[in-house]
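With one protein chain withheld, the remaining protein chains of the complex are depicted in position.
Chain IDs A and B follow the sequence of writing; residue 1 opens each chain.
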Amino acid sequence: MNGFEQFRDKEHVKTLVQKLHTIYPGGELKLMEVCGTHTMAIARYGLRELMPKGLHLISGPGCPVCVTPSSIINASIGLAALPGTVIVTFGDMMRVPGSEKSLENLKAEGADIRVIYSVLDMIEMAQKERKKRFVFISVGFETTTPGTALVISEAESRGLDNVFFLVANRLVVPALHALCTSEDIQIDGFLCPGHVSVIIGYGAYREIADKYGVPCVVAGFEPVDILMAIIDIAARVSSHTAGVGNAYGRAVTAKGNTRAQDIMRKVFNTVDAEWRGIGLIPESGLALQEEYERFDALKFFDVPLVSKPDPKGCRCGDVLKGVIIPPECALFGKKCTPTSPVGPCMVSSEGSCAAYYKYGD
Amino acid sequence: MCLAIPGKLITVDGMMGIVELGGVRRKTSLQLVPEAVAGDYVLVHAGFAIQVIDAQEARQTLEIFNEYFSTLEEEVEGGK
Partner (left out) sequence: MKEERILLTHGGGGRAARDLLEEIIVPIFDNPVLDRMEDSSPLPKEAVGLVMTTDSYVVKPLFFPGGDIGKLAVCGTVNDLATAGARPVALSVGLVIEEGFLVEDLKKVLSSMKDTADAVPVPLITGDTKVVERGRGDGVYISTTGVGEVPEEIRLAPERIEPGDVVLINGPIGNHEASIICARNDFSIGAPVKSDCAPLYSLMRSVLDFVPETKCARDATRGGLAAVLTEIVESSGCGITIEENAVPVDDAVQGICEMLGMDPLFMANEGKMVIIVPEDKAEICLHAMDQVSGRGQSRIIGRVHDRTPRLTVHTPYGTSRIITLPVGTQFPRIC
């Protein structure tokens, strides 16, 4: 269809799987991916079935929906209840439960909640419906953040007064640090998120590889891409050379997209942030720079951020850290199912639990 | 957070363009890839092109299979 089908080609996949089995050093190896899209791709293509015995692919905290604190969801629900406000969100957030409800529940109750594909669409809406106040639930990692930053910058230069942002964006590398310094996990290699890396560059992982001696290889999302990255990591483990690799050469460079990095820095600064299920990770979140503060939904509407701990028995945190796999949670498939999710990992289509439930093991 | 698709940039109009994938077209912001020209393949995420895809690199990646394939053949033959 577009010339990239080769990266899904089944003969290529067969060759790569054979190669992986040939070079695999043996023993137990835990490789973690930290990207919801990787979680889905691995499940969708059934890649775990193709791994050599002992090579485990673990899902980490890669789904911005899963790691967005319930306080943010609760705040969006609070904002939606204010007259004349429109909540604008990516589809991913619609079913995530806050402490009591989700945005989808609220829509059914009559709130004006709109799903968009691109935050650019919100600007168009805001210009057409001047009397309404539009609040965008801003989530995402570095793949998404530059686009949002551009829109905020644009809103500033156009003097828009009816758009606001509930900022919950997160950064990947600080999370990798937190994972590597956590006592309960042992990770032998990271499959680094391909599209985040398009923005930040593969050089960004050097500090992880060097400090912790854990190989970091950037992977794309087609079966060929993921297998090539796994082969690279396995080879590095074999030869005891950690370091950083790039198996997504057609999209990722060492430096990344500097223009995107600049716009992120212009609009946002780094703050400590809470990750649902994990807790506080220093310097891992973003907040609006002072000159853009008027777009901050929480400040403008004076809505508090109220946190409640996730329900008893919920082990999303352990799943997100890769300490357990979803079936090991006592609630999985019993009290916690896609129709009645307890925690975010089951709600988000990228959540590890939803992926396991949907695609089986 | 990584759902981005490779599409062909069909037209460029200032900082916006139309990207096509399988006959499907969508207007896309080019502000993050101002160097992109019509005919390029770009990665699009949530309405923004985030990278121009390097066709040469894509070819090189695919060439690596041939390498793998031929080394596998050697290994198989060597084992006989």
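The rule is short, and it goes like this: a contact is a pair of C-beta atoms (placed from the backbone, for glycine too) under 8 Å apart; a residue touches a chain by one contact, two chains touch by 3 or more.
Just so it is clear, the structure is predicted and the values come from calculations on it, not from any experiment.
Shown as candidates are A:45, A:136, A:205 or A:248; the residue that touches the absent chain is A:45. Which of A:94, A:111 or A:155 touches the hidden chain is settled by the complete complex: it is A:94. Of the candidate positions A:59, A:74, A:144 or A:246, contact with the unshown chain belongs to A:144.
By the touch rule set out above, chain A reaches the unshown chain at residues 1, 8, 10, 13-14, 36-37, 43-47, 49-50, 63-65, 90-92, 94-95, 104, 115-118, 121, 140, 144, 223, 338-339, 348-350, 357-360. Those residues of chain B that touch the chain absent from the view are 1-3, 5, 21-27, 44-46.
Basically, only the chains that are shown with their structure count from here on.
Averaged Cα coordinates give chain A a centre that lies 21 Å from the centre of chain B. Contact residues of chain B toward chain A in the complex are 1-4, 6-8, 21-22, 29, 31-34, 41, 43, 45-48, 50-51, 53-55, 57-58, 60-62, 64-65, 68-69, 71-72, 75. Those residues of chain A that touch chain B in the shared complex are 1-4, 6-7, 12, 15-16, 18-19, 22, 35-38, 62-64, 90, 117-121, 140-141, 143-144, 146-147, 150, 193-196, 198-199, 221, 224, 228, 247, 249-252, 257, 259-260, 263.
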